[in-house]
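Removed: one protein chain of the complex. Kept in place: all other protein chains.
Our next item is chain A:
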Amino acid sequence: MLDMFKTPRRVLFFLILLAVLLIFIDLPENYHLKFRVGNVTVDRVINPASVHVRLPGFVINKDFKTRLGLDLSGGTHLALEANMKGIKKEDREYALESAKQVIERRVNLFGISEPIVQKARSQDLYRIIVELPGVTDVNRAVSLIGATAQLDFREFIDYKESSESAFIIPTPLNTKATGLTGKDLKRAALQFSSETGEPEVSIEFNGEGGKKFADITKRLIGKPLAIFLDEFPVTWPRVNTEIADGRASITGSFTQEAAKTLALQLNAGALPVPVSVVEKRTIGATLGAQSVAESIQAGLIGLTIVAGFMIAKYGWLGLLADLALVLYGLLNFAIYRSIPITLTLPGIAGFILSIGMAVDSNILIFERFREEKRLGKPWRVAMELGFGRAWDSIRDANFTTLITCAILFNPGNWQLLPNSGLVRGFAVTLFIGVVTSLFTGIVVTRTLIRVLYKEK
C-alpha cells in the first residue's frame, strides 16, 4: 500500500493530484467567467465543487463555501444574560436551555440565513450568544429576541365532529383564545405513561390556572384544545374528560426527544427568564467588505514580497519553497471551506502569521543545507541532512505554538479561559496553519527538491 509513496516522483504525482482537487474546492463562488480564445467562447458561472452522494443508508451533501464571520460579512452579535434570581439553582441550566430554544425559534422566524444561537455559562452567569449575519437593525432584533415566550391555549371557533376535522391544523385565525395562557402554567415535564410506558408531557397549572383549565376542559370534552407558542401551534390534543385538579398530561405518539422538547417549550412560556442585553456589536456590511478587500490585498502584497525575498536569498530553492507555499495557501483555504471554519479578521491575521512560520521551516532547512555544504558534504547528502537536522527545531518550535493555540481556542470551553469568538477565530486558523505547514514545509518542499532540483 505504501509502495506508491516510495519514490519521490510518485509523491510528486500525488501532490499534483491533490493540488487539482484543492483548486476545485477553492474556486470562487458565483464568479462569472467570460472570455474568448479564437473561435471558442467561454461564458459560464464558476462555483466551488460540491459533493452530493446518495448511498443506501446515508446521504452526503457538502458544499464548499467560505463562511465569513460577522466582522467581515456585516451583522449583529448579541450577548444576552438571563436573570436567574428567582430561579432555583438546579433549575437554572434547564431554564437557560428553554430560553435558548425560544430564542432560536424566534431567530428562525426572522428568516436569517445561518444564525447562531448558543448557551454560554460562566460561573454564576448564564448567557445566550446570538449571531445574526446581515442584520444591522439591532434594536428590532433585540426587541424581537428579548420578549418572553407567549404560551396560549386556544379552541377552534367552528368545530365539527367528523373524521376530517381531526386533520385541520389550528391557526390563530380558525381558533379563539380560551383565556388560559402561559402565566397560568406552573410547570411542564417529560414523564412516561404509567399504562403504556410511552413518553408524554405532564403539565401542572397554578391555582387560578387550574380553575380556568377545569372550566375549559369541561366545555371542550371531545374537542381539541390547541396549544400555541409564539403564535405557532405546538400541539392540539383532544380533551377526554374534565380535569379539575390542575394536572394533565399530553399524550400522543411522541418520541422521547419530542416530548422533552415540548416540555421545554411549554416551560419556556411558563418560565420566562428575563434576559437583558450585555453586549451588542453591529458591523455594517460595507465596513466588513472593505476589511476583506484590504486584508486580501495586504496579504497578497506581503506574500509577493516574501516570495521575492525567498528567491533572492535562496535562488531555485526559494522558488520551490514558494511553490510549496502556493499549495499551502490552497490547502488552508480548502480546509476552512471543508470543516467549515468561520473566517474573521483575527482569523485572517492568524493565517498570515502562520505563513511566516511556514516559511520559517524552509529557511531553517535551507540554512542547514548551506552549513552542511560548507562542511564539504555533497549537495544531495547535505540536503537530506538539512531536512533531518532541522526537524528537531521545527518540531519543538511549532509544538509550543500549538500549545498556545489550544489554550486560546479553549476546546473544553473552560470557564476560566477566554471563549471569545474573535480569539478563537485567531487560534483555529493559526493551529491549522502550523499543522499544514509541517506537511508543506517538509513533505512538499522535500519532494519538489528531490525531483526538480539539481546541482552540478
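The rule we apply is simple: a contact is a pair of C-beta atoms (placed from the backbone, for glycine too) under 8 Å apart; a residue touches a chain by one contact, two chains touch by 3 or more; residues count from 1.
Assume contacts and distances are computed from a predicted model.
Student: Name the omitted chain as UniProt records it, choosing among "L,D-transpeptidase", "Protein-export membrane protein SecF", "Sugar ABC transporter permease" or "Acyl-CoA dehydrogenase family protein".
Tutor: "Protein-export membrane protein SecF"
Student: Looking at the whole complex, which of A:Ile87, A:Ile352 or A:Val435 touches the chain that is not displayed?
Tutor: A:Ile352
Student: Which of A:Gly207, A:Gly302, A:Gly315 or A:Pro378 touches the chain that is not shown?
Tutor: Reading the full complex, the residue touching the unseen chain is A:Gly302.
Student: Just to verify: which one of A:Leu151, A:Ile341 or A:Cys405 makes contact with the chain not shown?
Tutor: With A:Leu151, A:Ile341 or A:Cys405 as choices, the missing chain is touched by A:Cys405.
Student: For the chain that's not shown, point to the residue among A:Glu81, A:Glu131 or A:Glu204 touching it.
Tutor: Of all options in A:Glu81, A:Glu131 or A:Glu204, contact with the hidden chain holds for A:Glu81.
Student: Determine and list the chain A residues touching the chain excluded from the picture.
Tutor: Chain A touches the missing chain through residues 71, 79, 81, 122, 125, 138-139, 142, 277-284, 286-287, 290-291, 294-295, 297-299, 301-303, 305-306, 309-310, 313, 345-346, 349, 352-353, 355-357, 359-360, 363-364, 367, 370-371, 389, 392-393, 396-401, 403-405, 407-408, 410, 416-420, 422-423, 426, 430.
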